[in-house]
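The complex appears here minus one protein chain, its other protein chains still in place.
Moving on to chain A:
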Amino acid sequence: MGARSFLVHGLLAGLVAGLLAFGVAYTVGEPPVDAAIAVEESAAAHEGDGHAHSHDESAGAEAVSREVQSTIGLATGTVAIGLVLGGLAGLLSAAALGRLGSLRPAGSTALVCALGFVSFALVPFLKYPSTPPAVGDPTTIDGRTAAFFGFTALSVVAAVGAVALGRRLVGSHGGYAACAAAAVGYLAVVVTAAVALPGFEGAGDFPADTLWEFRRASLLVLAALWGGIALVLTGLVDRSWRRAVQVADRQALAASL
């Protein structure tokens, strides 16, 4: 169980998770995306001015058709993200191996994946929820992009810091106090940042049910991605751990004879 095998396990998990996320995105995510684009286009038609961001396939030579966007383009995006996040989750699980109290490899791997979902997907979503086409002022894209990635980076750094804090405290204060301090510390950092950072509200008269449907779908896609990584990676790590134990036991038995 070296770094290499953790990376291979992570990439495999990420591939499966990316395909799973595509399946969820295609089935539950595309209907609200299409509905949002219809709203965007009817708004643009009413205003009669050139819209800054066009999803219309007839808009220009460089435009990609909706057919491609909703199938191969969507799958490329989810699988690419799945692969890099899966690989990273695999290597972080390698780092967590034997370093998180008395957790076994499967336990520490599952914890790494859970922390990845919370810090990299759920908490950023709660501060800056996904926006469908037609929601969001194009003139604020720079600020929104910086705020989103800045907040996400802070959340991940805070999660890593919280784990380090917990490891530091576990010897002197025990497991419960260490976990509680880590969780409270992480929440204190992200809640403070979430309050301090600007929000970018303003869905205007975009239909509320379409917005809710889109955001629910987006959260499901993120859950499918991280759930897929967690399920497959933990299973693969547990399997190779069991094999290593078997080999070691056999060697110990042979040595004792």
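The criterion applied here is as follows: a residue touches a chain if its C-beta (ideal position, glycine included) is under 8 Å from a C-beta of that chain, and two chains touch if they have at least 3 such contacts; residues count from 1.
Everything that follows uses one rule, which is that contacts and distances are computed from a predicted model.
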| item | value |
| --- | --- |
| Hidden subunit of the complex - UniProt protein name among "Cobalt ABC transporter", "Phenylalanine--tRNA ligase alpha subunit", "Cytochrome P450" or "Quaternary amine transport ATP-binding protein" | "Cobalt ABC transporter" |
| Positions on chain A contacted by the hidden chain, ascending | 1-5, 7, 21, 25, 29-30, 33, 52-53, 55, 62-64, 68-70, 73-74, 76-78, 80-81, 83-85, 87-88, 91-92, 94-95, 97-99, 102-105, 108, 121, 124-125, 128-133, 136, 138, 141-142, 144-146, 148-149, 214, 217-218, 221-222, 225, 244-245, 247-249, 251-252 |
